[in-house]
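For this depiction, one protein chain was excluded, whereas all remaining protein chains were kept in their positions.
Chain lettering (A and B) follows the sequence in which the chains are written, and residue indices restart at 1 in each chain.
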Amino acid sequence: MLSPTATSIHSFELNTSTLAIGETQLRAADVGLRFGGLQALDGVDLNVRQGDIHAVIGPNGAGKTSLLNCISGFYRPRAGSLEFRNRGRAHDLVHLSVPNIARLGVARSFQNLELFKHMTVLDNLMLGRHSHMRHELLSSLVWLGPARRQEARQRALVEEVIDFLRLQPARHRQVGSLAYGLQKRVELGRALCMQPALLLLDEPLAGMNAEEKDWMVRHILDLNEVARLTVLIIEHDMSVIMDISHRITVLNFGRVIADGNAAGVSAAPAVIDAYLGVVDS
Amino acid sequence: MSTLTQLTVLGLANGAVLALVALGFVVIYKATGVVNFAQGELLMVGAYLVAAFLGVPGLHWVLALVLAALAAATLGIAIQVLVLRWLVGRGAVSVIMITIGLAACLRSAVQLIWGTVGQDMPANLPGTAVQFRGLGLPNAIVLPSTQLWAVVLAAAALVAFAVFFQCSRQGLAMRVVAEDQQVAMLMGISVRWVFALAWALAAVSALVGGLLVANISGVSIDLADFGLLVFPVVILGGLESIPGTVVGGVVVGLLSAYASGYLQGQVLGLSLGAAHDVLPFVVLVLILLVKPYGLFGQAQIKRM
Partner (left out) sequence: MLAPGHRVSDRPETAVGRRPLVYLRMGLAVALVAAAPLILHTLGFLGLVREAFWLTVLCQIGIAVIGAVGLNLLTGASGQISLGQGGFLAVGAYTSALLVTRFGVPWPVSMVGAILLTSAVGTFFGLPSLRLSGLYLAIATVASQAIILYLVKNWDAVTHGVGSVVVPRPWLLAIRLDNDLAWYWVIASAAALAVVTATNLMRTGIGRAWIAVRDQEVAAAAVGVRVGAYKLLAFAVSSAYVGLAGALTAQYTGIVTWERFTFDVSVLYLAMIIIGGLGSVSGSVYGATFMIALPAWIQQLGQSVEDTFPVITAKLPAVQLGVFGLVIVVFLIFEPRGLARTRQRINVSFRPWPFRA
């Protein structure tokens, strides 16, 4: 039986990046971040190309999530620059607020699942559509007319994401009551509803069993191969990373110790040192 | 000149009492995480309890105070054990609301038992007005002994609390629970006991405050209004330290006193006579706009 693929999402453009495949989409140059006495990131360079699955790996505490948080706008780096190219312009992410960066097309999932636990799956996904909707007080107060039509339209798009991620049975259930694996899927779905240009995934496979992981990886690959969506992913599962990534950046103690394709990175002595031989090809 | 001194002493007296009441509030907040909107009512109940025990014929006033304090402590413990223990882990709104509900119950109980007409506090602390002559001043300054006692006793109570928290085992246990409840439990500290102790201390400190204020202005339902002034004190001094609470109390007390003495007349038709009541709140808003966690508070960090 054919499972729905990213091609089944046809009502709207899933990938809103305006760049051609291979062009530099996100460029981090010499990024530095400090928390009190702790140097979380030090001189980090990163080049993410449109259409790549770009992995960021490293031991715990290496600064991977901090890097993602800088890109999203939650942290402001003390040094360096973060440039995001979309819609014909280069945007300086360091000086933009979190909502504005999200509206540029940067969508993400979180390590600790930041879902709206008291809302239904549907409402969580509809919130992903927030920046694509017009929120007018007057028409919202009245409901009948433009507001209702907009809700119906957006529902149509969200339903396709629900189909793609197989969330139909959970549609009206409170997210807080779902199994962990399902919650992870909802978070991915919410990011997809944002029609991202760049998808940031922070440990999307953590806590899943082999079957769930397999399912999730297939869908991520689908998004990348069919919709040509750029994915910047943090993960600990080395076999998966080596398998699917076009580019890998390795962090340790806030610094980049290797950067390249899977073969190159797994052979780098610095990486082997950091992982003590855990890398498996 | 004499007015300045009188206002200063009045301000210090009120401030000392405020610091005492705010201390109880802070103790509850730090140990249990509960925002106690009933602190003013505890002050009022304390004053009524003292008045009631002092009214018992043949009872020495010191003994009366001790018995009243015990009654207040029991009330505090009862609140924690019978009501608040069911609200562990609830949202801020619910917890605030339940202390407001308790405040209403306390006020209602006081009205039902003792009626709505105020009364004078029966004689307790010795002394009448104290006069200061000389010092190069043209007239003698008359300072009511009630205010002087307020400053002295409140200061003594605050020092006693500070010593308790720093030096005694129970005080240490409370500080551990305030820091991290789980660690406290792992160390064998009975968190429920600490919670009860926090409420008992808050009730007793409110009672002392109530006694001192009622000596100055009588025993009535209006004493509960003192409770709202806790907030400017706590925002000024921060929720973290006893010295901060003292500073906050003294500043608010002095500010209020000076305002009542010097702010008069009208501005654009707005009469300033009652400004001393609202000035602490204006200061509170101004402080919060600049320092959202209070003057000495610590920002809270979230891990993502």
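Keep in mind that, in the parts below, a residue touches a chain if its C-beta (ideal position, glycine included) is under 8 Å from a C-beta of that chain, and two chains touch if they have at least 3 such contacts.
Here the structure is a predicted model, which means the values were calculated and not measured.
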Contact partner of the left-out chain, one of A:Arg76, A:Arg89 or A:Arg171: A:Arg171
Of A:Leu38, A:Ala156, A:Ala179 or A:Ala267, the residue in touch with the unshown chain: A:Ala156
Touch residues of chain A, complete complex, unshown partner: 72-74, 97-99, 102-103, 107-108, 110, 114-119, 123, 126-131, 133, 135, 137, 140-143, 145, 147-153, 155-156, 159, 171-172, 190, 194
Missing-chain contacts mapped onto chain B: 29, 35, 83, 86-87, 90, 92-94, 96-98, 100-109, 111-112, 116, 228, 231-232, 234-235, 268-275, 277-278, 281-282, 284-285, 288-289, 292-294, 302, 304
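Everything that follows uses one rule, which is that only the chains that are shown with their structure count from here on.
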Rounded Å distance, chain A centre to chain B centre (Cα mean): 51
